[in-house]
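Of the protein chains in this complex, one is absent; all others appear in place.
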Amino acid sequence: MGITLQQAQAAIQAAHQKCLEMGVKMNIAVVDAGANLTAFIRMDDAWLGSLDISIRKAKTARYFDMPTGAIGGLSQPGGSLFGIEHSNGGLITFPGGLPIKDADGHVIGAIGVSGSTVEDDHAVAEAGMKAIEHQ
Amino acid sequence: MGITLQQAQAAIQAAHQKCLEMGVKMNIAVVDAGANLTAFIRMDDAWLGSLDISIRKAKTARYFDMPTGAIGGLSQPGGSLFGIEHSNGGLITFPGGLPIKDADGHVIGAIGVSGSTVEDDHAVAEAGMKAIEHQ
Amino acid sequence: MGITLQQAQAAIQAAHQKCLEMGVKMNIAVVDAGANLTAFIRMDDAWLGSLDISIRKAKTARYFDMPTGAIGGLSQPGGSLFGIEHSNGGLITFPGGLPIKDADGHVIGAIGVSGSTVEDDHAVAEAGMKAIEHQ
Partner (left out) sequence: MGITLQQAQAAIQAAHQKCLEMGVKMNIAVVDAGANLTAFIRMDDAWLGSLDISIRKAKTARYFDMPTGAIGGLSQPGGSLFGIEHSNGGLITFPGGLPIKDADGHVIGAIGVSGSTVEDDHAVAEAGMKAIEHQ
C-alpha cells in the first residue's frame, strides 16, 4: 500500500546518513499509506523513549497528511483541535513527522524521527522524505 | 436502545449528502443511547486518523448529553473539567459531536463527524442530527 | 485503499437483506485493504457483544487474507498457530469473516458478521462478499 520497502529503506538510509553528519542518535520509522510500519531503525544509544515517539510521529503524519508540527499548532489550549492527541491510541503532534508523496502528489506514507530537539528531528525527517520525493 | 438502525442510517445519509454539497470527505459515526456504534461510513480518501475521532466524538456527545465543543470549553487549562479527555479510554472534546433527541427531548443517541475543520465537522453533524430530530 | 464506500455499502446492504430473510439480528462490518473500518451497521436488538466481534472478524480476515474460520482451524491447542488470537490487539478466528477480492483476485477489503451461530454469521458474510465479487 503506497510506499515500497525499497523506498522506505532509501528514506531510512538517507535519514541515518543525516544523523551521522549532525552527530545525533535517532529512532527513525517509515509507515505506508495504511499507516502501518514498513521500516525502522534505532541507532545505538538513542533515547529509549523515542522509539515509540518516532513511530507515533510517522503514523500521525499519515493520519492527517500533514507535518506533525502543523497539528500541534492547532492542538494547543484554546486551539480548534485541543486534545486531539487522545485519539488513535495516542498521537504525537510536535515536529519530526512528515508525509511522503509520490511524483503525482499523492501521499504514499510518512516518516517519523525522534531522539534530539524537535528542530533536529524535523531536519532528519526532511532528509529522509526528500530521498524519495525528489528521486 | 434508543435510536433505531433506520434512524441512524437516515442521519448518516443526510450527513453524507451534506458532505457532497460542501465538497468535504468525512468519517461519520452514529451511536445509540448506550453509546455503542450503530452505523458508520468513511468516505473515499477521508483522513485515516478521523475514523477514530468521529467515533469518539459521537460517544463523547452521548456520554455527557451535550455537544462535544461545549465540553471542550470546560476542559481547557484552568477549566473545571481540565483533563476530562483522559477518561473513558479517550474523549474528543472539540466540535463535531452532537446528541440526538427524540420528539420528547430524550437523548436517543449521538452523531460524530471528523475530516475537515471543526466548523465543517459541526455543520455535517448538525445536518445528520436534524434528519432525525425534525422528522 | 482498495474497496470504495459505494462497494462497502453494497456489501452491507446485501448482508442486511440476507439477515432479514434468515430472521437473524447481526452486526456487519466492512474494512478496506488497510483493515480500517469503512462501513458498519448494527441491527436493532442485535447482541451488544457482537459489535466488537464483527469488526475484529473483518480485520482478522484482511490481516491474513483468508476466512477467519481457516485461521481458527490452525489456532487450536496443538495447532501451528495456537494463541495467534493474542496478536494485533485481539483476533477472532471462528467463522464469520471473509476477505473481499476484486475481479483480478486482489484482496480489497473484508467483511465481518456477528450475532448468531457461526454458520449463520458465515452465510451472511458470504452474501455481503458476493455482492461485490460477483458484480
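Chains here go by letter, A, B and C, matching the order in which they are written, and residues are numbered from 1 within each.
Simple rule for what comes next: contacts are C-beta pairs under 8 Å (C-beta built on N, C-alpha and C of every residue); 3 or more make two chains touch, one makes a residue touch a chain.
Every value quoted in this text rests on a predicted model; they were computed, and no experiment measured them.
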item: Which displayed chains the unshown chain touches; value: A, C
item: Residue of A:24, A:39, A:66 or A:123 in touch with the missing chain, whole complex considered; value: A:39
item: Contact set of chain A toward the excluded chain (per top definition); value: 4-5, 8-9, 32, 34, 36-44, 48, 51
item: Touch list for chain C against the chain that is not drawn; value: 34-35, 60, 62-65, 77-78, 80-84, 86-89, 91
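To be clear about the criterion, only the chains that are shown with their structure count from here on.
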item: Distance from chain B to chain A - Cα centre to Cα centre, in angstrom; value: 30
item: Whole-Å gap separating chain A and chain C, where each centre is the average of the chain's CA atoms; value: 32
item: Centroid distance [mean C-alpha coordinates] between chain C and chain B, Å; value: 25
item: Residues of chain B touching at least two other chains; value: 48
